[in-house]
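With one protein chain removed, the remaining protein chains of the complex are shown where they sit.
To keep things simple, chains are lettered A, B and C as they appear, and every chain counts its residues starting from 1.
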Amino acid sequence: MPDEQIRLRLWRTTAPQRERAGFVETAVRADRAADSVLDVIERVWAEADPTLVFRHACHHASCGTCAVRVNGRERLPCITALRDVWDGHSALTIEPLRNVPLVADLAVDPTSQLDQLAALRFPYVRTVEESVRCATGIERDADVGTAERFEDCLECLACVSACPVASGSPEYLGPAVLAAAQRIAEEPRHGDVDRVLDLVDTDHGVWQCRSVWACSAVCPSGVDPGARIMDLRRRLLRRRPIPAGAPA
Amino acid sequence: MGTVASASFRPFVRSDRRPSAIVIGAGSTGAATAHDLALRGVRVTVLERGEIASGTTGRNHGLLHSGARYAVKDRESATECITERDVLARIAPEVLELNGGLFIAVDEAGLAYREPFLEACAGAGIPVRELDAAETRALEPAVSSTILAAIEVPDGVFDPLHLCLAFLATARANGARHRPFSEVEELRVRGSSVEGVVVRDRSTGERRTVEADVVINATGPWAGEVAAMAGVDVPVVPTAGVMVAVAGRAVDRVINRLDAPSDGDIVLPQRQTLVIGTSSWPVDDPDCITIPAEHVERMFLRGGELVPAVWGRPARGVFAAARPLIGRPGDASAGRELPRTFQCFDHASDGVQGFVTISGGKTTTARAMAETTADIVCAKLGVRKPCRTRDVPLRSYREYAHA
Amino acid sequence: MSEQVQPGRRFLGRPDAVEPGYVPPASDASPRLGVRAGGRSRAGRLWLLQALTGAMLVGVLAVHLVAQHFLAPGGLRDYANVVDYLRQPLAAVIEVMLLGSVVVHACLGLRSSLVDVLGEAALRRVSLGLACAGILAIGYGLWLISALLTAPA
Partner (left out) sequence: MAAPQAVTVRSPGLLRRLAYWLEPRWRDPGWLAFALNRLTGHILVLYLILHLVVLSQLLDGPSGWDRLLGIFGSRPFLVGDVLLIAAVVFHGLNGLRVAALTFGIGARHTTALIVVVLVVSTVLSALAGWAILT
């Protein structure tokens, strides 16, 4: 049974109109060995303060709605074990993601990023590569037919929060959208690759990335947006100009 | 003229205004009900105390049931599942992984179950195909080495949150309104009729009243609690089940144990993880579920028998949600024996007007649950439009915020 | 959204071979206005110029530093020393290349740090300003070198 007490410094946007914001410390019981960070956040809501607003749904890194910053680091609290981030006595600081509009407390509104993904028509399901090296390293031969899989990207926006460039310039498309564009270029699936490459080939697109690689460091799903942005750059540099008079 | 309109007689003037309904709960049932009612022209307001699918729906393993698991024991649930699976594949293809599933016998008991299983599937209309061990291992190399029998079934995988979002995006496009982080604290009952709800907006802290002709209680395991606000008793038994997520996508299809339903009889891929489900124990408060450690070990043990790759892997997430099973608390001890089908309670029979509860069932059958509920609600509201949710394709979940 | 009632996936374009009946969705509402099927954008070309000048700088600057400061007595060249150094044709060429690439690289660097700050229109104006400043600096440098070379000994 959880026996220890954990002090959580939660970012709270206090009433009445949620415009005053700041850290509020709440103590709640915790089981350092078994709990995940989300379990502890949920316990604050269930036992200490029901006005806490936070997002959670699947609890196993499949829906991407619960991303927050734990001790300044973007993480999915549902798969972050408490023992990995809490030393047992100091307070745990939990803030909402930055660079995305805040709704209240720990809940952000991802609409602006989702709209750009919609503009790219970034599909949600992908076809598994022909010969799949599944996690156990066993290679599957091609003629077994293709299986389908959700895109690796959970659209949790942890990368957008980690990216310094995105914190300075809201016009920047952001690592999530650029990684999605690269996925379309890599596996078009009847998508319009040229249209997507044009959307990202701008000053506020691929060329504003400063190769900080913070996005790839925090991505919980191994999408590695940094490498994908660089791949997009190579594709864009290789795009031969159309000779004049060639059919459109 | 001073004619006094008695409470039960509704003056004609109100009928030109479109009928309105409140759906409490934005899980799969609430979202699908909002979509169905919105399609029929009812003004719907969805009130959810937390995030969409933050209750039971979110924390399920996301199996798009082909119904094969229930074929032998619960034919009714099985046929519901297979018909709904085909409907969902047609109306919301974008959020489904239709890789199919495998029922695998890894011991003698499983082999014995093969005969009744094949008959029951045929009876329930579930298309299945028998595979030999070699073919099974070619499809899914990470599956256990001892395969006594293998049957392919049309299982699928979905992401619960995005399926609910697809329903709600379409509902909002048809005029429904959704208020997240709004907790219903009491029902406004006048005489014997529920007139509306008092809701507290957790993100701003203010309390206000929302009026509607009908209030639909689609709160899953909390249905009993909400129904009690109107003094009505609903036989819902919250039954928790643990699920363990292990890092590494070792299989692409749903791997079920060919045997009678038991603990840890399913391993399915969810993005980069494998989810092993599930177990069953009754709980009284769905908000605070403490997961018994032996259940987790059992998941690893049983799950490993199907896909050995999970042994020795750290658990990436251990989570549990309370499923709403219909039944008296007395017979809850046999948790899994309760029928998994759903039921819609029109509380007019309990003397309370304008209040309906829908509970039980599974996310796969959310659309069918919504159809039944909407039919009852529309009958009460005098709306004579048929249900069209079988063929109207859902909008992309990404349009949720824009609808 | 186009009410496509095609069977199968609306978004996921499965290869035709797998699902013969599948018709890929039309590119919905937005026609392909102005979609470039090839060629690099201005931002792409500017990045390439930045990278090229950077690479050139590494070499040229190394020569400059070594030649001007490490080979020269006491680390600094007096007037005569400077002129003699510039008289060698190779040295002059290297100094001109250094001048050109360092000015261009500096202007592009400043511009890319202003991309975070300025909006579209302001960025275009500032880029123009930087380009002029760059050209002026290069002109000034060339004039300086030629003045030194032609000045009476």
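Observations
Here is the rule we use: contacts are C-beta pairs under 8 Å (C-beta built on N, C-alpha and C of every residue); 3 or more make two chains touch, one makes a residue touch a chain.
This is a predicted model, so every value here is computed, not measured.
Only one of A:8, A:28, A:107 or A:219 touches the chain withheld from this view, namely A:107. Touch with the chain omitted from the figure is made, among B:49, B:114 or B:178, by B:178.
Residues 47, 51, 54-55, 57-58, 61, 65, 69-70, 74-76, 78-80, 82, 102-103, 106, 109-110, 113, 116-117, 137, 140-141, 144, 147-148, 151 of chain C touch the missing chain (whole complex, contact as defined above). Seen across the whole complex, the unshown chain contacts chain A at 13, 17-19, 65, 72-73, 101-104, 107, 109-111, 114, 162, 164-165, 167-170, 210-214, 217, 226-227, 230-231, 233-234.
The definition used in the following text is that only the chains that are shown with their structure count from here on.
Averaging the CA coordinates per chain and comparing them to the mean over all protein CA atoms picks out A as nearest. Between the Cα centres of chain A and chain B there is a gap of 26 Å. Remark: chain A and chain C have CA centroids separated by 32 Å (rounded to whole angstrom).
Shown for chain B are the residues in touch with two or more other chains, namely 94, 396, 399.
Counting partner chains per residue, chain A shows two or more touched chains at residues 123-125, 148.
Taken together, the chain A residues at the contact with chain B in this complex read 1, 15-18, 34, 36, 43, 46-47, 50-63, 65, 78-79, 103-105, 107, 109, 111, 114-115, 117-118, 123-125, 128, 132, 134-136, 138, 140-141, 144, 147-150, 152, 154, 221-222. Listed in rising order, the residues of chain C touching chain A in the complex are 9, 11-15, 18, 24-25, 27-28, 30, 32, 34-44, 46-48, 112, 115-117, 119, 123. The part of chain B that touches chain A in the complex is made up of residues 50-54, 57-59, 62, 94-99, 138-139, 141-142, 159-162, 181, 183, 202-206, 243, 245, 248-253, 269-273, 275, 287-288, 290-291, 293, 309, 316-319, 396-399, 401-402.
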